[in-house]
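As you look at this complex, bear in mind that one protein chain is not there, while each of the others sits in place.
And now, subunit A:
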Amino acid sequence: MKAVARAHPLWLAYILHRISGIGLALFLPVHFWVLSLALNNAAQLDAFLTLSDLPIVKLAETGLVFLLAVHMFGGLRLMALEWLPWNAAQKTWAAAATAGAFFISIIFLMQAI
């Protein structure tokens, strides 16, 4: 039989939040371990940081920023959804305003760079 249909926006937002959370949970221990090298083993840290010039690592960093952004906005979405007694139209306007502000600030940032 067909799998249960789940591909609606709320469920996709839920699963994206969970997967990004798991991704960050896997990343953070490694991140802190690398940071700890600054105190314990500077030479090893420098050797490790040369890896960050590799294209694959730059791609992975982009993915990391994506996970962070998705998880942060997913968390804000969840808090708004559960803690603010807004109606659907108010939530849509709030999301549109956030997206608009985010878009304008990114354009501004890109021009500044």
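Please note the rule applied: a contact is a pair of C-beta atoms (placed from the backbone, for glycine too) under 8 Å apart; a residue touches a chain by one contact, two chains touch by 3 or more; residues count from 1.
Note that contacts and distances are computed from a predicted model.
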"Succinate dehydrogenase iron-sulfur subunit", "FAD-binding protein", "Propanediol/glycerol family dehydratase large subunit" or "Bifunctional protein PyrR" - which is the UniProt name of the missing chain: "Succinate dehydrogenase iron-sulfur subunit"
Of A:5, A:65 or A:89, the one touching the omitted chain in the full complex: A:5
For subunit A, residues in touch with the removed chain: 1-6, 8-11, 14, 78, 81-83, 85, 88
